[in-house]
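Missing here is one protein chain; the remaining ones are kept as they sit in the complex.
Up next, subunit A:
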Amino acid sequence: MPKRLSQTRTTGEWDAPSAYSKLVKSLKRSRKVTSVSRLAAAPQRLPEPANPRKRAKKTHGLPAEELRSDEASSGNDEDPGRDDGLDPVDDNDQSKDDAQEEADIAAAAAEDESDDDEQEGGKGASLWTRHFGDLASESLAFLGAAADANEWETRSSVDPELQTVLRYTLKASGHAAVPPPSSTPPNTLRAANIKQRLHEPWLKTNAALFNRYPNGAGNPTPYTSLQAPLLSHLLSFHDVLFARQTHQNTPEIRNAYALHALNHVFQTRDRVLKNTAKLRADNAPPDLELRDQGFTRAKVLILAPFKNAGMEIVQTLMALSATKQQDNKKRFFQEFGTDPLDDLTPGFDSKKPEDHKQIFKGNIDDCFRVGVKFSRTQLKLYADFYSSDIIVASPLGLRMVLGAEGEKKRDFDFLSAIEMVVMDSADIFLMQNWDHVVHIFDHLNRIPKDPHGCDFSRVRSYYLDGRARNVRQTIAFSRFLAPELNALFHAHCKNVAGKVKIRDTTLPGSIADVAAHVPQIFHRVPTATAAEAADARFEYFVANILPTLRTSSAVQQKRTLVFVPSYFDFVRVRNYLDEHNYDAVELCEYTTKREVSRARTDFFNGNASYALYTERFHFFRRYHIRGMRHIVFYALPEYGEYYAEMVNMLEEGKTGEAVSCTVLYTKYDRLRLERVVGTKRVARMCEGEKDAFMFT
């Protein structure tokens, strides 16, 4: 019997999907269903136990087609998040896969590859072999310990395309061992050690981008001008934190990391197949030892926030791999695309900002996971995690399989041999649930609890030594830098190849986009430590800001919106306002749609003097709040542009009442502050003697 652990061991028991997923689902429903009563009821409904799955288990022997329709229908009516489609592989499928594998091994044996640097670690060995080959094991014990102890040396440089590049190298490795990264990868794909079979599809796929970006047209290399330096880091297996993602450069980035990931997958796979053939050969010496794999097969993990992004990633993989046949493709597009019946794209509010439209176009389910398995001519979606090469998942979707400590049904062994993690749009993970991301990283590269049929004589030594985390490459793309991301980069990226952090050299600051004539007063809240910052901010708000809202003229205290980015702070402020009888309405990510519209009306009509507003609410809804005279930023938003958007909502009113904007920040909010006021001012505002600044 084939193993179907990850297939059947799914997450019916999980009873608390994140609030954000609920929110997203309710958003989705709101576009689907018009009945008001249904909408109001939706968020209170407890998540259904995963009925489709239970049924799937029972109907396990049925032909796949039937199963699928069954799931699709059940998914449609109730719980779109659940039917992320991990259903059992049937036995037929398995035997077919085995036959495929045999054919692949035969092909690998027959193939005479010129780029065969089998003598691992030899002088001419590729970077890939030097980084992932078994011979790396010996130096890893020493270098890995240094990486674990965070003994990094940093060097900052400015690249014309990437802007500021902060390069971390291990002190222990010495400069000789680390070749200085050339800012461009080799001009040809061949010189960059890209597998032959990726060349043609890459040129074809990437050509579309050259047309879109004129700067790429005259480029002598097969990359766009952004891809070239980025790929040079990726191909040297550095950990990369790229904090300059925009929705314009996302396609370029996706192509680049998909190429890199596929190259890694193919390189590993070809090596494994070739070695298998070698071991099987009649003249193989009995003590031949070829260590070329990890405990499990999955090598690349790609995290994406929503199904729409997941679909684009899988499409890129399909295009680049140029496989002749794709299994489960129809089902995939059914589940990841939008239903043509409720595709309300034209109804998308055209007034919403462009980035919002880009993020929320298509299917915005945030709970999915798909295993992608490659063989020589074939790509298979929805493969069992233990037989897939690439796992594409959302943090929530993966987290639900991992389970939490103490739960009975848990499965994370398939993450033990992940050699490359890509986080696409990591900034959106912050708006979803960052805990899931950290949880996933906690479970990467552990030694599995169960062998899962792994051949121990082929497992690389550094896996046996539990040092796999020291070769794993982590690649994160984000729209901005955040403390959470930096912490993850610091605590979980222990790659001995070193790491790079790429960020904008100077940010103009979104304050330049403020069109309204309004004095904006920035107060620096004095705090001694980051741990005390939350308390200090609250006390400062209560002592210094609230009284000014309350005690001045009756007119002035009205129509104030308090922007509280974090939900924790939101609860704290709300409770305080409740206790002290402020007439405040709430607008947060948990507010039901009906309450939201009532709150907005009350606020607009002046029936409520205060509104509390969270950043996530703004992220998911991007409402225009009307009737706002004053705004208080309890803290600055993560997304710098939200500042300008919110301030621009201020309305003076017919009688020309004064408007105001007050901002609280601490010296620990440096990154957020920089995005609002710009790089030039941030140092003075964080460290200067004055603690209040006014912009008009």
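The criterion applied here is as follows: a residue touches a chain if its C-beta (ideal position, glycine included) is under 8 Å from a C-beta of that chain, and two chains touch if they have at least 3 such contacts; residues count from 1.
Definition applied: contacts and distances are computed from a predicted model.
Peer 1: Given the options "Protein inturned", "CHCH domain-containing protein", "Elongator complex protein 4" or "ATP-dependent rRNA helicase RRP3", say which is the protein name UniProt records for the missing chain.
Peer 2: Per the UniProt record, the undisplayed chain of the complex is "ATP-dependent rRNA helicase RRP3".
Peer 1: With respect to the chain omitted from the figure, which of A:160, A:286 or A:406 is a touching residue?
Peer 2: The missing chain is touched by A:286.
Peer 1: Which listed residue (A:364, A:459 or A:533) would be found touching the missing chain in the intact complex?
Peer 2: If we include the chain that is not displayed, A:459 is the one touching it.
Peer 1: Hey, which of A:451, A:519 or A:547 is the one touching the hidden chain?
Peer 2: Hidden-chain contact among the options goes to A:451.
Peer 1: Considering the whole complex rather than only what is displayed, give the residues of subunit A touching the chain that is not shown.
Peer 2: The list for subunit A reads 286-287, 447-451, 453-459, 461, 464-465.
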